[in-house]
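With one protein chain removed, the remaining protein chains of the complex are shown where they sit.
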Amino acid sequence: MRHSSRRGWRRAVNGVNVAALLVFLFIALPLYWMISAAFKTPEGVGASPPQYFPHHLSTKNFSIAFSQFTFGQYIVNSVIVAVSATVLILVFGTLAGYALGRTPMRGRLAVLMSLLMISVFPEIAVVVPLYALLRDIGWLNSYQALIIPYTAFFMPFAIWILRNYFLGIPREMEESARIDGASPLRTIWSVILPQAWPGLFTAGIFTFTACWTEFLMALSFNIVNGYRTIPVGVALFGAQFVVPYGTIFAASVVAVVPIAVLVLIFRRSVVSGLTAGSVKG
Amino acid sequence: MASSSHDAFRRRQARLGWALSAPALTVIAAVTIFPICYAIAMSVSNVSATGSGFSLNGLTGNNYSIMFNAPQWRYALFFTVLYTVVTVAIEVALGTAIALVLERLTWARGWMMALMLIPWSMITVINAQLWGYIYNPTYGVLDDIFSRLGLGAPVILGTKVPAIMALMGADVWKTTPFVVIIVLAGLVMIPRDYYEAAAVDGAGGWTIFWKITFPQLRPTIALAVLFRVLQAFGLFDLPFVLTNGGPGDSTQSLAILAYNAMFRDLDFGPGAAVATSTALLVVIGCLVFLKVFRAQAGTEES
Partner (left out) sequence: MATAAASAVLLAATACGGSSSSGSGTSSAPAVSGSATSGTITWWASPITTSGSDPRTVLIKKFEKAYPKIHVNLQSAPTDTDTNRSSLITTISGGATSPDVYMGDVIWPGQFGKAGLAAPLSKYLPKSYFSQFAPGLAQGATYNGQVYGAPFFEDEGFLYYRKDLLAKEHMKVPTTWQQLESEASTLTKKKDAKYGYVWEGDSYEGLTCDFMEYLGSAGGTVLNSGMNGSTLNSAAGKKALSFMQSLITSGASPKAVTTMQEPQAMSAFASGQSAFLRNWDYGYSYANTASSPSKVVGKVGVAPLPGFAGGTSPGTSTIGGWNLYINPHSKHVAADLTFIKWMTGATAEKTLATQFSEIPTLQSVRTSSGVVSSNPVLAAAAKTRLIPRPAGTPQYAKVSQAIYTNVNSALTGSAQPGPALSSASSAINSAVSSSGSGL
């Protein structure tokens, strides 16, 4: 008995598990610091020496975020904008990524390079002319004022990601589908996509978080409170000389919820997709 | 006969390619071409900001000569390149290592993945605030840990080298998870039989990684590097919130420089010059990287 339990202990303390624990601490400790600050009282947040465990748990920071600011509205806006842009990018980006990765289209390289150029162009330089463009078509203060620019500016890199994964899928299955007379769209849908889950997931996560965290366009294009997103909303917290860490972190904790929900929804496909082919040992 | 039908097939396929990419390219072009061309035009014009927009009067190379002659620009370029090289190297190495660990992890893998997504999806300004709170010299937790370890209470963000390292630390924490996700997705796509063959040959873990895993991961790692270079070169939020470019101007990145020129000084011409040249530099950097990386891959594979 003793022998086997010791062997069990040894098995738990193998290199992989120890490394995973270190990774866990690396990611989780700063997060713990943020979450615990969100539940601290204002004195607790600014206490010196810092309170490693909050002395008094308080939900005041959360109530401030929701009562003094229309934080619920900001979350809804962020979700609408980020989900719409992500869906558009994944649909259009998959088609384009497939075309650029798998078809002998002429000028492929030029297109790929142009896409790279667009995704590296600093946002600060395009905000002002883009504002004028949106004003002229009457789109300021609307959801599309963010959805369309996000789609356009974040799609180039998503196409690069998707193309990269499509390149790695063996050609044989695609050819057999074509011989069976399947249309190109049908081939993408039933042959390519099921294999490209990890790529789609990566591109989707990239896009969603890019939209979720974008600040400058959201700040400039939608100045009506009803269309503001979370990053802009958080910038309204406090006052000129006051940084309310507690409230900001409470808002951030809440802002994680939609991401968590998304991950839960896609958990099966994502996690299985990301680990199905993994090699044990 | 056979070859002409093959040509016809290729032509059809090429047309199909354009048809499939048309929706994406149309949206991208419609939204991005005008602002980008406008910004480039600003960089080569005498720009005067007026209440009713900008007027671009005549071509000039002035904005670029101002930029090349400014010591701030040279320092910002140096700082941004240094920052990019160091953080990308750390993040890609660390991210690959973590992905390999997660791939082998037999339990709680899903939860680890979910955990990884939190820093990555955190709003950049909030991430900066969180690290500002951690690095704070009077009530920050890091200084408290240092002083408990008997290392004194360093003023992290107020001293040049520690401030740069602090920015890098915050960056590594937030973006390594995305490298992990990209690399893990790439790992999963490596066919299993490659490993099985290697195992039969009796290769050790280290050999397997360098002979099989790494070559197969090449495109994925290239993508991760590319992605990180683009992002690191645009470094803005962290110094904007944490150090405001200080102490002195030791953490002033190219993006901060361009932002300050445009939105603090209303110097849109020189600001656009900084932005445009930054984009050009990144593209050149990426192309060189891809070329070298591919060339190397080519020689190894052949």
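Going in written order, the chains are labelled A and B, and every chain counts its residues from 1.
What we mean here is this: a residue touches a chain if its C-beta (ideal position, glycine included) is under 8 Å from a C-beta of that chain, and two chains touch if they have at least 3 such contacts.
Since the model is a prediction, treat every value here as computed from it, not as a measurement.
> Have a look at B:F54, B:F79 or B:W120 and name the one touching the chain we're not showing.
Of the candidates B:F54, B:F79 or B:W120, B:F54 is in touch with the missing chain.
> Per the definition of touch given earlier, which of B:P215, B:G246 or B:G285 contacts the omitted chain?
Considering all chains, including the one not shown, the answer is B:G246.
> Counting contacts across the full complex, list the positions on chain B that touch the omitted chain.
Within chain B, the residues that touch the unshown chain are 18, 22, 25-26, 28-30, 33-34, 49-54, 62, 66-67, 70, 72-73, 136-139, 153, 155-160, 243-249, 257, 259-261, 263-267, 270, 274.
> Taking the full complex into account, what residues of chain A touch the chain not shown?
Residues of chain A in contact with the hidden chain: 41-43, 45-48, 127-128, 131-133, 135-138, 140, 219-220, 223-225, 232, 235-244.
Going forward, only the chains that are shown with their structure count from here on.
> Centroid from C-alpha atoms only, then distance chain A to chain B, rounded to Å. What do you get?
One centre to the other, that is 15 Å.
> Would you pull the chain B residues touching chain A in the complex into a rising list?
That would be residues 10, 13-14, 16-21, 23-25, 27-28, 30-32, 34-36, 38-39, 42, 53-54, 97-98, 101-106, 108-110, 112-126, 129-131, 133-134, 138-141, 144, 173, 177-178, 181-182, 184-192, 195, 219-220, 223, 226-227, 230, 233-234, 236-237, 255, 258-259, 262-263, 268, 271-272, 275-276, 278-279, 282-283, 286-287 of chain B.
> Quick check: in the complex, which residue numbers of chain A touch chain B?
Contact set of chain A toward chain B: 16-17, 19-20, 23-24, 26-28, 30-31, 33-34, 37, 46-50, 52, 88, 92-93, 95-96, 98-100, 102-106, 108, 111, 113, 115-130, 132-133, 148-149, 151-153, 155-157, 159-161, 164-165, 167-169, 184, 198-199, 201-202, 205-206, 208-209, 212-213, 215, 230-231, 234-235, 243, 245, 248-249, 251-252, 255-256, 259-260, 263, 267, 270-271, 273-281.
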